[in-house]
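Yeah, one chain of the complex is gone here, protein chain that is, but the others are all in their spots.
Here the chain labels run A and B in written order, and each chain numbers its own residues starting at 1.
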Amino acid sequence: MRLSKRATWLLRTGVGLGLAFIYVPLIVVGIYAFNASGTTQKWPPSGLTFEWFPKAIENEAARDAFLTSIKAGLAATAIAIVLGTLAALAVARHRFFGRETISFLVVLPIALPGIVTGVAISNTFTQVLGVSLGLFAVVVGHATFCIVVVYNNVVARLRRTSASFEEASADLGAHTWQTFRFVTLPTMRTALGAGALLAFALSFDEIIVTTFTIGAGAETLPIWIFRNLFRPTQLPIVNVVALLVVLLSIIPVYLAHRLSREEGGAAAGKGGRATEAEATAVP
Amino acid sequence: MRRRDAHSARTAWLVVAGLVAFMLVLAGCGSSDDDNGGSGGEELQQLGKGEGEVDLISWAGYVEPEWTKPFEQKTGCKVNNKVGGTSDEMVQLMRTGEYDGVSASGNASARLVDGGDVDPVNVDLVPNYETIFSDLKDQPYNTFDGKPYGIPHGRGANLLMWNSDEVKPAPDSWDVMLDPKVAAKYKGKISAYDDPIYIADAAVYLMTHEPDLGIENPYALNDEQFEAAVDLLKEQRANVGEYWSEAAKQISAFANGDATVGTTWQYQYFALQEEGDPVAASPASQGFLPKEGATGWSDTWMISSTAKHPNCMYMWMDWIVEPKVNAEVAEFFGEAPAQSLSCDQTADKNFCEKYHADNPAFWERVYYWETPVADCGNGNDDCKDYNEWVQAWTTIKG
Partner (left out) sequence: MAAEAVAGKRSVGHRLAGLFQGRPRLQVGTLLAGPVGWLVVGYLGSLAVLLVTAFWSVDALSGEVIQGFGLENFEALFEEPVYRDIVGRTVGVAALVTLTDAILAFPIAFYMAKVASRRGTAILVVAILLPLWSSYLVKVLAWRTMLSNDGIVNWALEPFGLHGPGYGIVAVWLVMSYLWLPYMILPIYAGLERIPNSLISASEDLGAHPLTTFRRVILPLSFPAVVAGSIFTFSLTLGDYITPRLVSNDQFIGNVIFNNITNNQPFAAALAIVPIVVMIAYLLVARKLGAFEHV
């Protein structure tokens, strides 16, 4: 699109301001990771120190919580991948009654308030099934609202690729599973990857549903953060942990982006750049 | 073709509806199995070996490494602690059945007993119980049906705290928070406790300032008394800067200048003093009580009826009232210890005196948190129960 110099300049300024808006609080988090005071967060900080970094890394509860979050995230993402792909395949490649409802159904867990989802699942586990809460309940909860993210991505990719490749494969004598493995799967692999990464991110930072499903023993990282947010004397550790997580996450985010830029030849659509974006779009 | 699809679609919907109905039936069966009801729990008869860990729910500052680490070394029971901000939270957590014990205040204990979530305590298994202050034993908030349901932890009054730079002269009455004219001076800087039980604070205030209402027990309020208290708090709402339920939230509010006067616990008061913030609390000469008196709490360690680690829990209950430990606990938090022998163990030799640990007369002006019930205790049955307090609290906050 041709824009006047002034319009481009205005646009650039707007983007700059937007990015500043997004990042200033994160920079504040970063600054308070070095806060000398353990109890309060004043501005400007009373002093700066590195002491919280080793304390955070040595903090056993934080490390356990981090690992628990990773485990929950991986499990929830795995389930979401399976269920999301199955649903996407059904919707994109077949016609059946209630097809439009599937999209609606899949987005419901993420659209309804987290507290409702959390309490409903917790209720079902403890009162209907008589099973105690814990990591399993958390994974169930997370997987439920992560399905939509994988589903969106895969459906979008499948819609953009023609079914004719699969038909050709069938004509050549491959049965259903072979077609899936050798034709369908490769085309949607990067969409799956990007969706899985976003699903993992959603699960990793989730607090509300987790609060109601985790029970007494275990802790995910957000639960640990919440517990320590209101425990004065160690407040900066929380900021350190948050900072470290953001820095660590540069890797998967970059990966996601590279993944979505790879395109599988002719099966591609208009441009891979939009893939992560599609994960958040509604199908 | 379409009719065949419609037929199979209808079958599909029927199957789905059937499954959902099945879930509902299961739910009905499941919930009715949940009836524990009443105080019928069994107390432990004999102490066995520790189970290796214990899951606790407690107030901020009650379970600290200073005394959990030695406990873990001595008993091998690893302490997992969850901090609750309000009694409601604690009751909710206990009802999940996933914890071994809780440091319950009076506005939680009765509910836990009635809901069957806690068992009576066999005090013979807690040797340090004998030397607990006598006015903490057999109290209505820790003894039910004649059976003791817990081990006292310590007690204290809710404090009036203010920023000594901003609030002058030093207040000695709750006026500064509850009298609309006086409170208006600190509009937007008042910090009140975010829990329905705070209505009792308004009732305590009215006991002195509107004696015609005839309030005797701030937790047993009839329609007229209750309405007066609620109206007072609705007026206060306009001046409140923040309602707090997490101690740390209030600490940061005072430290950052968002609040200059409020109701608090000793825990926050000492934390702010340590940070060097200019805070002062209700006149020390009066024992930190404003002239109307105050609400307070006397906390009890209770054991869950579904405790997975009962032996460790009993060991914890005995440990927390061991003279040296209870002294540490009391000094850390700033409350009166429950253990009489602790008074010889405190670092500050005048600690017990300052906190009126052995002075029952002092505690007559402190109204421990209780669970409001319909039975007023004086023959009438028309007092507001806790559900109504909760509903009213929502309308007060708006």
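The rule we apply is simple: a residue touches a chain if its C-beta (ideal position, glycine included) is under 8 Å from a C-beta of that chain, and two chains touch if they have at least 3 such contacts.
Just so you know, these numbers come straight off a predicted model, no measurement behind them.
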{"item": "Touch criterion as defined above, residue of B:Leu44, B:Ala60 or B:Val91 at the omitted chain", "value": "B:Val91"}
{"item": "Among B:Gly241, B:Gly262 or B:Pro337, the residue in touch with the chain that has been omitted", "value": "B:Gly241"}
{"item": "Full-complex contact with the absent chain, from A:Pro113, A:Gly130 or A:Pro186", "value": "A:Pro113"}
{"item": "Contact set of chain A toward the excluded chain (per top definition)", "value": "1-4, 7-8, 11-12, 14-15, 18-19, 21-23, 25-26, 28-29, 32, 41-44, 82-84, 86-87, 89-90, 94, 96, 100, 102-117, 119-121, 123-124, 127-128, 140, 143-144, 147, 155-156, 159-160, 173, 175-178, 201, 204-205, 207-208, 221-222, 225-226, 229, 238-239, 241-243, 245-246, 249-250, 252-254, 256-257, 261, 270-271, 273-274, 276-283"}
{"item": "Residue numbers in chain B that touch the chain omitted from display", "value": "8, 16, 19-20, 23-24, 27-28, 31-32, 34-35, 37-38, 88-89, 91-92, 95, 110-111, 114-116, 188, 240-243, 249, 252-253, 256-258, 371, 373-374, 385-388, 390-391, 393-395, 397-398"}
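Keep this in mind: only the chains that are shown with their structure count from here on.
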{"item": "Rounded Å distance between chain A and chain B, as computed from the means of their C-alpha atoms", "value": "37"}
{"item": "Residue ranges of chain B in contact with chain A within the complex", "value": "5-6, 8-9, 12, 23, 26-27, 30-31, 33-34, 55, 60, 80, 82-83, 85, 93, 96-99, 246-249, 251-252, 255-256, 271, 274-275, 277"}
{"item": "Residue numbers on chain A that touch chain B, as the complex places them", "value": "37, 39-42, 96-98, 123-124, 126-130, 132-133, 215-217, 227, 229-233, 235"}
